[in-house]
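With one protein chain withheld, the remaining protein chains of the complex are depicted in position.
As written, the chain order gives the labels A and B, with residue 1 at the start of each chain.
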Amino acid sequence: MAEAPKPPEPVATTAPKAAAHPPKAAAPIGPPDQPPPADKPLPAFIASLQAALPGAVSQISFWVGDWTIIIPAARILDVAQHLRNAPDASFDFCSDVTATDWPPRAERFDIIYCLYSTRYRHRVRVKAKAGELEPVASVTGIWPAADWLEREVYDMFGVNFVGHPDRRRILMPEDWQGFPQRKDYPLEGPGELLMENPLDWLKLRQARDEADIE
Amino acid sequence: MFDTNELVLNMGPQHPSTHGVLRVVLRLDGEKVVDSDVVIGYLHRGIEKLSENRNWTQIILLTDRMDYVAAAINNVGYCETVEKLMSLEVPRRARYVRTILCELQRIASHCLWVGTHAMDIGAMTVFLYAFRERELILDLFEEFCGARLTYNSMRIGGLPLDIPPGWDKKVLEFCKIMDSKIDEYEELLTHNRIWLERTRGIGVISGPHAVALGLSGPPLRGSGVPRDVRKDEPYAAYDEMQFDVPIGLAGDTYDRYLVRMEEFRQSLRIIRQGTEGIPEGPIVGKVPRLIKPPAGETYHAIESPKGELGYFIVSDGKSTNPYRFRVRPPSFCNLQGLRTLIKGHLIADVVALIGSLDVVLGEVDR
Partner (left out) sequence: MIDQFVIPLLKIVIVLNATLVAVSYMVLLERKVIAWAQSRLGPMRVGPYGILQPVADAVKLMIKEDITPVRADRWVFTAAPIISMVPALIVYAVIPFGPKVSLFGRQVSLSITDVNVGLLYVVSVASVGVYGIILAGYASNSKYPLLASLRASAQLISYEVAVTLTLVSVVLMAGTLSMVSIVDAQYNGRVWFAFVQPVAFVVFFIGALAETNRAPFDMPEAEQELTGGFHTEYSGMRFALFFLAEYANVIVASSVATTLFLGGWLRPFPNVAMLRFLGFIPSWTWFLIKSFVFLYIFIWVRATLPRYRYDQLMRLGWKVLIPLAIANLVVTGIVKVLLS
């Protein structure tokens, strides 16, 4: 294990790519975060979160039985810390970390944390809205389980996680260009965009392979 | 006195015991693992991206290709998530059949696990025995839906077909055979001294640590955390079934083994109850012709043989395909714990621990 190649920094996608594959209909500009019905009481842990961290919760949503807390990405560490440690929340199990991409929106990414408490057996989703290059604090310090999950989100969306101990691509090859799960990434792959000059590409690979053998 | 160096050993992606295309880069001191790096992605097919470009029904067969040894459970998980998103009512008969299929599939998956796990530790006969019984389950599935591995056996809102006549009798017959076969596996392994030496105290992980690492399913229960989605958040017809959730105490490879062996028996118990109590009625609920869930998002988890299998689906309410389709693969999250588990153990234990986590690379990489 010599020094691993530096993973690519998340970059803003360029306009031509989007133009090459124009969205079919008018793309939705954001998730439909339905507000909870008036007669639905707020779970205690959300109320206490709002009380403990005023201003952290920007919106609360309830849909088909799932509670979602929507927060700005800057507050994720505070909120995570609270949800992990507060006695009435104690979300000790991080089920999933994922993201959704809403390109037209300024804060194009929703980073979604699905949390579960093995003590109270309740679930909640935390949704952090983040811009394309906006740094998002890694929650691996709070839930070690988020390690690979965040790596995958980085790999697929290019979300700029900071403070992650090992931010590398996980599913795609290390030298992959682009972030496949973004909505402006074509389903068929980058195609000739990546192969603009195939000879350069080949030379680069050969040089690296030879270096490996030596 | 001597100059010592660490040896970097590349295990996989072509290695007989990495269960597919897993690659583990080990840094060894002698045969002891100092550190490791688990490299995945060799089987990445972009199922999530693909699914976002298929319509809601077409996705069912893509889910087959994730955990291909328990395909029906993937189908159930996906269909239930969409049903939740659409607030569909599934008829009781369909829910019962789903439960039976899920449990049959769990037994098939555990059969494969016990075979390969024992094989990794060098006991090869169990492998053949376990595959012999798995064959019976595959026959049952073939009779139900015509396929033997990737079933595509569910539809949103219910089942594609009713169970064939006499199928329930065959299932009960299978349960009878399986009862004695589980004893046979246990005879070969459970009290075998070499097996005990190879599995006891290997890869110990405490309950809270396992929760923090995001382990789920048998690896979590082996550490004494009584968490089973079937019990905690019942789906299909599990709320009507009587069964116990076995847990281990030590959190080592042996306890994970015992938990799964007990799960065989609990699954048989559920299958018996389900088969004897299949209610009459329709097999599909009121499903619209064109499936187009209203705008919204949901996360729904079920208990796959490997752990918590979750689907997170976003619908924009306009198109006939999901806006975002995300799977929380249990193998992926369990495999994350491998690095912690193998630290300080020997190469032989690495193999045993990969086996004890029971990962399917199709699901890890998607």
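What we mean here is this: a contact is a pair of C-beta atoms (placed from the backbone, for glycine too) under 8 Å apart; a residue touches a chain by one contact, two chains touch by 3 or more.
Nothing here was measured: the structure is a model prediction, and the numbers come from that model.
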Displayed chains contacting the withheld chain: B
Which residue of B:Leu140, B:Val351 or B:Val364 touches the chain not shown here: B:Val351
Residue among B:Ile121, B:Ala236, B:Ile271 or B:Val364 touching the omitted chain: B:Ile121
Candidate in contact with the missing chain, chosen from B:Tyr96, B:Trp113 or B:Tyr129: B:Tyr129
Contacting the left-out chain in the complete assembly, out of B:Trp56, B:Tyr78 or B:Trp195: B:Trp195
Residues of subunit B (touch criterion as defined above) contacting the omitted chain: 7, 9-10, 15-17, 31, 118-125, 128-129, 132, 188-189, 192, 194-195, 197-198, 346-351
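Assume only the chains that are shown with their structure count from here on.
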CA centroid of subunit A to CA centroid of subunit B, Å: 25
Partner subunit A, residues of subunit B touching it in the complex: 8, 25, 27, 37, 40-41, 44, 46, 48-50, 53, 84-85, 87, 208, 211-214, 216, 225, 227, 232-233, 295-299, 301, 308, 310, 312, 314, 316-319, 323-324, 326, 328, 332-333, 335-336, 365-366
Subunit A - residues contacting subunit B, complex: 1, 25, 28, 31-32, 34, 63-66, 68, 92-96, 98, 100-101, 112, 114, 118, 121, 123, 125, 143-149, 152, 156, 169-173, 180-181, 185, 187
